[in-house]
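See below for the structure under consideration.
A single protein chain has been removed from this complex, and every other one stays in its place.
Note that the chains take the letters A, B and C in the order they are written out, and that residue 1 is the start of every chain.
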Amino acid sequence: MSEEQVRSLEKQFDERIERDEKIEPKDWMPEKYRKTHIRQMSQHAHSEIVGMLPEGNWITRAPSLRRKVALLAKVQDEAGHGLYLYSATETLGISREEMYEQLHTGKAKYSSIFNYPTVTWADMGTVGWLVDGAAIINQVPLCSTSFGPYARAMVRVCKEESFHQRQGYEIMLKLCKGTPEQKDMAQDALNRWWWPSLMMLGPTDAESVHTEQSMKWKLKRKSNDELRQQFIDQTVPQADILGLSIPDKDLKWNEERQSYDFGEINWDEFWQVVKGHGPMNKERIKARVNAWEGGEWVRDAAMAYASKNQERKEKQAV
Amino acid sequence: MSEEQVRSLEKQFDERIERDEKIEPKDWMPEKYRKTHIRQMSQHAHSEIVGMLPEGNWITRAPSLRRKVALLAKVQDEAGHGLYLYSATETLGISREEMYEQLHTGKAKYSSIFNYPTVTWADMGTVGWLVDGAAIINQVPLCSTSFGPYARAMVRVCKEESFHQRQGYEIMLKLCKGTPEQKDMAQDALNRWWWPSLMMLGPTDAESVHTEQSMKWKLKRKSNDELRQQFIDQTVPQADILGLSIPDKDLKWNEERQSYDFGEINWDEFWQVVKGHGPMNKERIKARVNAWEGGEWVRDAAMAYASKNQERKEKQAV
Amino acid sequence: MNTNLYNYILGIADNSLILGQRMGELCGHGPNLETDIACTNISLDLFGQVRGYFQYAAKIANDGRTEDDIAMLRKERDYLNVLLAEQPNTDFAYTIGRQFLFDVYHLLFLTELEKSKDLTLSAIAKKSIKEVRYHQRFSSDWVKRLGDGTEESHSKMQQAINDLWTYTDELFHQTEADKAMVEEGIGVDVTKLKKDYYEKVSTILEQATLEIPESKYFQKGGKEGIHTEHLGFLLSELQYMQRAYPNMDW
Partner (left out) sequence: MNTNLYNYILGIADNSLILGQRMGELCGHGPNLETDIACTNISLDLFGQVRGYFQYAAKIANDGRTEDDIAMLRKERDYLNVLLAEQPNTDFAYTIGRQFLFDVYHLLFLTELEKSKDLTLSAIAKKSIKEVRYHQRFSSDWVKRLGDGTEESHSKMQQAINDLWTYTDELFHQTEADKAMVEEGIGVDVTKLKKDYYEKVSTILEQATLEIPESKYFQKGGKEGIHTEHLGFLLSELQYMQRAYPNMDW
C-alpha cells in the first residue's frame, strides 16, 4: 500500500471514530491502534485473572455460608470477565497462549492493586468497595470506547462490577454495624487499601504516557487525576456512612472546588509495585505460572482426546 | 565350606546363644539368622519411621505449647530409634537404601497399627498409652536378644518408649480430669484404638509363623497370646483409673486365671490392614515415598558436595 | 427435635459442604480458565444446596443455632460426610475422579430424594438435580478426556480412580438415621442405588479406556464421623472465622 493510501485509510478511520462508529475486528485499523488495544485489553484480562487470587484466598475461610457463596460467585464472575476479555483481544490476532506468556514473563502488566495481600476478612469488603469502585470509574467510559468487542465486553463487565462493589460495601456495612472488633477490622482494611486504591487510577497526568492518543481513540475520556478526584469525591461520603476515617490527614472538603483536597500519594511505592517489587508480585505470578504449567498435561490430554474424537468421526463418515 | 564344617559352626553358634553370649556382626552366623534379623530389625526400624506420621499429624495443632514441645520431642525420638535401628541392621550387610526400597514397594512391613488415622488430639494420648504400651511389651524381651547390636539398640529404645508411654497416659489423665467434652474425646479415642492395639501383639499363636525359631534365637520370649494377655492385664486397671470403659463387652476378670477374659478379635480386619488395605496404608507409604523421592536432589547435592570437598582436600595434600 | 431427621440431613449436607470446600480451594488455580470456572461453579452449586439443607436442619433443631453454626461449629467427629468427599486435590485427575465418583451417586440419590415425603427435602432435591446433572456431565467428560487423552493423563486418571475407588462402597452404607428415615418414607434406601451406580460408573470408565478397579477392600467411617487425617485440616480453615470471632454477624 502506498503511503498515500495508508494516510487516506487512517483519515477514514479517524473519522469513523469521530462519528462514534464502532471499529470491528475485520475492519482496517492502524497498527498502533491494534497494538495499543492488545496491550490494554490483555492487561485488563490479566487483571481479572490475577484479581481472582487475593479474593480466592478467603474462599475456604469465609465467615458464613452466605458470604462464601457470594465470594465464589464473585470470583467466578472475574474468571468470566477474563474469559471474554481474552476472547475480545484474540480478535486482534493474538492467541491466549501468547498473552499468558506475556503475563508469566512479566512483559504484560496487570492492575498493581492485586499485589497487595488480603490479610483479613475485611479485605473482602474493601476490595469490593474500593478496588471495584475504582475499577468501575476506570471502566464505565470504556463502554463507549471505539473498538466494538472491547466496548461490548465492558458493558457486561461494568454491570457485574457494580454489583460486586455493592456487595463489598455491604460487607463493610455489616462489619461497621457489628462488634468493636469487627469495626476495627474494617478500619484496618480501609487503612491498608485506601492509598493503593488511589494509585489504581494511574500515575499523575504529568507522568502519564499514551493519554492523548487514548483520548482520541476513546480508550480514555478523562485524565487519571480527574478520575482519581471523582473516586475520592464519591468514596469519602461512603466512608462517612460507615463511620470509618479515611487515613489521610490532609483530606478535607474544598468548598470552592466543590471537591475534596487530599494528601500526597507515595508514588515511590506505586512505581516499586508496578516494577514488580510489591508485597505479592512474585506470589501472584508464581500462582499463575504454577496453575498454567501444572495444568499443561490436562490441556494436552484435552487436545489429544479432541483429535482422537475427530478422527473417529471422520472414520465413521467414510 | 563342607557341610560338616557348617554343621559344626552352627552347633557352636547355637551353644553361644544358649550361653547368653551376644552375636556380633563380624561373627559367623547362619544365613537364616541373618535374614530373619534383617527382616525383623528393618521392620522395626520402618515402624519407627512410619510411626512418626500419625503423631506428626498433630504437631502443628497441639493444644498447648507444652504438649507441642513434648510431641516434637517424642517424634524426634522415634526418628532417632529409626536411625539406630537402621544402623544396627546395616551391620548385617544391607544398606539403608535397600531397606527403604523394600518399605516403599511394600516388600517390607511395618507395625500395622500405624495404618489407623489420628483423628483427634486424644489419639496422641492413646497412641502413647496403648501403642507404646504394647510396643514395650513386645520390646522389653528384646533387650536381651542374642544379636548384640539389636539388643543394645533396644535397651535405649525401651527406656525412651516407657517415657513416651507415661507421657501418653498423662495426656489421657488430663483429658479425663477435664471437661465432659474432653473426657468424651478420650473415651472415643480408646474406643478406636483398643482393638488395633490388641492386634498389634500379632496373630494368635495358632496362626503365628517363625515362633519356634525366634524363641531359640531369643527374638521372642513369649507367644503373641501371652504378650496380649499381659498387655490387657496391665492396661485394664489403667483404664479404670482414667474412668474410661474398655470397648469390649466380654471383658471381665477371671478369678481363677487371675487374668482378664476378653472378647473376640476381628482378625479379618487385622489381615486386611496387614495386607495393605487399612485406612491409611496408602497414605503412609505415599508420605514416605514422597519424602524420599522429593528429597533425592538434596541427597545428591550432599554427596556431590562431599566428593568435591574430598577432592579439594586431596589437592591441598598434594 | 427429630434427631433422626436432623442427622439424616447432616449426612446429606456434609457431603456437599466438604466437597464444595475442596472445589473452592482450587479457585484461581485450575488448568485453564474454563475448568476454573466450572469447578468454582460446582463449588457454588454445592454450597447453595448446603444452605438449603442447613437452614432446614436449623429449623428442626430449633435451639437457636443458625445454618452457619451447624456448618462451622461442630467438632471433627460430628461431621458425617463420606470419606470420598474429603479427599484432597492431589492433582486434577484426583479432583475430577472424586467429583465423578460422587456425582454419579449424587444424581441417583437426589432422583430418589425428590420422591421423599418430606417436602422440604424433596424441593431441595428437585432444585439440585439440574445442577448435579451438569456436574456429572462435566466430570464424566473430563474422566473421558483424561482417560482417553495422552499416556500421561491416562496413567494419572487410572491412579486416581484406583485410589479413590476404595471410598465408593461407603456411599451405600446405611446409618441408623438412614434406616429410620427410609422407614418413614423420608429417606433414600442407598443400598438400592449400588447396582445402578457401579453400572453407570463402569460404563463411563470403559468409555474412558480405564480399567475398573477390582479391589474387594473398601474404607468407611465418615458416616460415623471417623474421618481420614485430611478432614481436620480442612475444618481448621472452614471454621477459622467462626471460631476466632464467635457470635458475630457477617
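Simple rule for what comes next: a contact is a pair of C-beta atoms (placed from the backbone, for glycine too) under 8 Å apart; a residue touches a chain by one contact, two chains touch by 3 or more.
Nothing here was measured: the structure is a model prediction, and the numbers come from that model.
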| item | value |
| --- | --- |
| Hidden-chain contact residue, picked from the options B:Leu53, B:Leu92, B:Val127 or B:Ile246 | B:Leu53 |
| Candidate in contact with the missing chain, chosen from B:Pro25, B:Gly80 or B:Gly276 | B:Gly80 |
| Omitted-chain contact residue, chosen from B:Val155, B:Met215 or B:Ala301 | B:Ala301 |
| Hidden partner chain, touching residue among A:Glu98, A:Asp188 or A:Asp300 | A:Asp188 |
| Touching the absent chain when the full complex is considered, from B:Arg152, B:Lys174 or B:Lys222 | B:Lys174 |
| Interface with the undisplayed chain - residues on chain A | 54, 57, 61, 117-120, 181, 188, 192, 272, 275, 277, 279-280, 282-283 |
| Those residues of chain B which, in the complete complex, touch the missing chain | 49, 52-53, 56, 59-69, 72-73, 75-76, 79-80, 82-83, 86, 121, 171, 174-175, 178-179, 181-182, 287, 290-292, 294-305, 308 |
| Interface with the unshown chain - residue positions in chain C | 75, 232-233, 235-237, 239-240, 243-244 |
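Assume only the chains that are shown with their structure count from here on.
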| item | value |
| --- | --- |
| Multi-partner residues of chain C (at least 2 other chains) | none |
